[in-house]
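One protein chain omitted, others in place.
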Amino acid sequence: MIEFINVSYIHQTGVVALNEVTVQFGKGELVAIVGANGAGKTTLVKHMNGLLKPTKGTVKVFGYDTTQQTVAALSRRVGIVFQNADHQLFSDTVEHEIEFGLRNFGFSDDVVKQRVDWALRFFGLKEYANTSPMMLSGGEKKRLCLAAVLAWDPDVLVLDEPTVGQDLLHKEKLEQIIRLLLTQEKTVILVSHDIEFLWPMQPRTVVMSKGKIIADRPASKVFTDDYVLASARLINPQLVELSKRLKLSNEEVFDTIFTAKRWFLTKYRWS
Amino acid sequence: MPKIIEAKGFTFYYSGSTKPALSDVDLSIDEGEIVIIAGPSGCGKSTLLRSVNGLIPHMYSGTYQGEVYVNNLKVSEHTISEIAKHVGYVFQNPENQIFMFSVERDIAFGLENLGLPRDEIRERVDWAINLLGIREISLRAPHEISDGQKQRVAIAGVLAMKPRLLILDEPTSLLDPLSALDLINTVNRLHDTLNLTVIIVEHRLDLLVSIADRLVVMEDGRIICNDKPRNVLNDEKLLTIGVGVPSVVRLQHLLKDICSFKTLSLTPSEFVEQINEALG
Partner (left out) sequence: MYWMANAFIFRRRDSPIHALDPRVKLLISIELFTLSLISSTIIHISVTLAVIFSIAALAKILVRIYRTLLFTAGFSILIFVINFLVGYSIITSFVLAVRFIAIVGSTSLFFLTTSPDELEYVMKWFRLPQDVVFAFVTAVRFVPVLMLDAIQIMDAQKSRGLELERGNFINRIKKLAPILIPLVVTAVIRSGELAEAMEARAYGAVKNPTSLYTLTLKRRDKSVGILSVTIFAAVLIYFLSG
């Protein structure tokens, strides 16, 4: 669905942000993109809706070459929610904020009303419908940005550092939303440093370093590989560290505390 | 033991607000302690920190009852500049606390503001640079260094003023995990070397609980827990209010109905040790 074919992106200053990257993202996949700051994660993601066009190589989204499409046309199918909520919110009410994208994409009044209603309820923002977005808390603002993008129902959702500064309750809600989207066969791409958030979801993990993809494997094979983690400026999730200290093999590594509990029960025959 | 911070029945309403941001807060912190303040968004963590360094009530007006003392100084009766000599504050966003065009000059900023003589400024700047291990970047501009380095520069600039208390407000939230770990290890080392008292506000407890002397949990402007991390984390209700309890601790809660552990382990290595001991 999203294809990168030997893509390079070189800034005017000569800095190579993406270096001959080839990768595909398919329907219904959950993908985590990890790597140090400056590794090229955001650059990669901006090619997915045409914000950036490749200097060399081709990017195809649903079969269309991104250089032949407008950012608006591509965004209709690939929704990106950027990290900083203050960079997006501008309307007088929460309701109008959600409407913004829908109106830009030319939906009819009925559909707009329907979708806004759905988004307000689904994201628990109904009570704030007529409030100014500036009055919301940090977590609520991020939720609103997500609501504003999901309102137009893109096929692919890209989240750029969605858990920064969020407390546990918000992260749990976000995880639920992601799992729901996956059951609807949407593709979800997460750019994140938050290892404890990513690990239980066991995403396909793409590791970037200096503009190249240095690993593209299941989470269980990335988050247990110390060398790859170091180049991505990451560390083992706690459950991985625990599994290693218990001398488990990579297949037995605990993905959640429930898996760990079951292991303890069977291993020590407690019941 | 000298108390670095003493808050007695402190309640604070931001101007125009009917709901108190802080409600009847009692807190006392001894010299040399490392204290974590945790809690869900909006619980009053940042408000509490601002009440310690004087931003409240001097920069953020409002009404308050009770008092906060820092090093026996009443915060409400001293200017923020005066309190800055006792309390160093490192903010969350690395970008918005570096003012000058070079690292060295930024570290000197606070000292210049205090009107210290040039030789002393030079001495303290060099001392702070060596302390934080940032000699190679001392002449670089802010846009030439990483966020992790920026946080170190901010800490250097604050420590150069020789406060006895260092406050860090979510210092790692914009950093990658490895840089976050580096920063916390640095803070720990500084605590040991200088006998600094440290207060950190954080969501991610897993990296901090093993070095902290105390964990203070807040909710709705009140302090609901204030004890050693081991004791606080034993309480399962923390999970329901949105505190980022480390996975290994949550696992132990999950295993509680199966078997009981002598003490709560805070890290995977402690946990494995306990298991090996218990089962031979």
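So that you can tell them apart, the chains are marked A and B in the order they are listed, and the count of residues begins at 1 in each.
One rule holds for everything that comes next: contacts are C-beta pairs under 8 Å (C-beta built on N, C-alpha and C of every residue); 3 or more make two chains touch, one makes a residue touch a chain.
Keep in mind that this is a model prediction, so the values were computed, not measured.
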Option from B:E77, B:E95 or B:E273 whose C-beta touches the chain left out: B:E95
Residue of B:M161, B:L196 or B:I241 in touch with the missing chain, whole complex considered: B:M161
Interface with the unshown chain - residue positions in subunit A: 46, 49, 51, 70-72, 75-76, 79-80, 82, 84, 86-90, 100-101, 104-105, 134, 148-149, 152
Footprint left on subunit B by the chain that the document does not show: 50, 53-55, 58-59, 79-82, 84-85, 87-89, 91, 93, 95-97, 99-102, 104-105, 108-118, 121-122, 125, 142-143, 157-158, 161
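We adopt the following convention: only the chains that are shown with their structure count from here on.
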Residue ranges of subunit A in contact with subunit B within the complex: 36-37, 137-139, 164-170, 193, 195-196, 230, 233-235, 237-239, 241-242, 245-246, 257-258, 260-261, 264-265, 268, 270-271
Residue ranges of subunit B touching subunit A (in the complex, touch as defined): 40-42, 92, 146-147, 170, 173-179, 181, 203-204, 206, 239, 242-248, 250-251, 254-255, 258-259, 268-269, 271-272, 279
